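Sharing a structure here in structure tokens format.
Missing here is one protein chain; the remaining ones are kept as they sit in the complex.
Now for chain A:
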Amino acid sequence: MVEKLVLVLTPVFAFFVGIFLEGFKRKMVARIHRRYGPPLHQPLLDIIKLLSKKENISHGVMFDLGPVILVGASILTVLFLPLPGFKQLTPHGDLIAFLYIMVIGSLGMALGAGESGNPNASIGIARALTLMLGYELPLIIAGNTLVLKYGTTDLTKFMTLQSGFHWNLFFLPLTAIAGFIATYGAMGEHPFDIFVAPQEVATGPMVEYGGKHLGLLMIGHAIQVYIETAFFTVLFLGGAANILTFILKQLGVIIVMTLFDTVLPRFKIENAVRYFWRWPTIIALLGLFIVYIGG
């Protein structure tokens, strides 16, 4: 009974943590710009406003389903992530399954935005999927390095094996760096925000989305922020003994990401893929080599 309740509440928890992280990020960006910045709960206000819009414009069934698929896939992904002290969907949280489900959201988004027929949306989708081609490679190599090291794909075991400062960040720094760059790319921060790029393609896939659709997309995005940071925390920052440290570690990830995000300009798409297939991939392969040699 309690387990089921935890299962139901996990996505809600993820949503609120995601909102908090996003709000913190906006505040921090504002402070780096020497502005006062919006209140911490600004993303929540945005979502409420969007959901309370009077009308919706639809361009077809798939257009409506796109945001739903994004939110649904995000919720599913959250359920596969281990939380400290709670049991989630599978007793053996499987890294491979997780890596598979993580991309469903973007694919649903692509299908939905594709139906709107707006050229900006098509360009945005093409860029998003190409970028995915870029960051998946180092991410999977880094993940598999850990599988090779521990001999298991169980994410919960990853957390327990790293407890007591046996963090992978210290013991496998190369893999951690590659993993960080890949997760950073997955978050779509500068310089990898090629697919939203308001100045060029007018927010890309989202260009025709407004009102309640956009509200759903923002809910999905908040959960995605939680997922990416939690994923990095579980793999490299040693998980956590309780929820509070877990959130604090996620906050640390967000802070480091924001520091890069605020100061960097934007890549072109071919440069981004070239970058991903060169530096993080080489670093990840080096990390894999080290684990292979070291046994």
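We take it that contacts are C-beta pairs under 8 Å (C-beta built on N, C-alpha and C of every residue); 3 or more make two chains touch, one makes a residue touch a chain; residues count from 1.
Operating definition for what follows: contacts and distances are computed from a predicted model.
Missing chain, UniProt protein name: "NuoB-like protein", from among "Ion-translocating oxidoreductase complex subunit A", "LivH5", "NuoB-like protein" or "ABC transporter permease". Checked against the full complex, the one of A:206, A:219 or A:288 touching the unshown chain is A:206.
For the chain left out of this panel, the touching residue among A:60, A:85 or A:198 is A:198. From the options A:30, A:129 or A:147, the residue with contact to the chain not on display is A:30.
For chain A, the residues touching the chain absent from view are 26, 30, 33-39, 42, 45-46, 48-49, 52-57, 198-199, 202-203, 206-211, 214.
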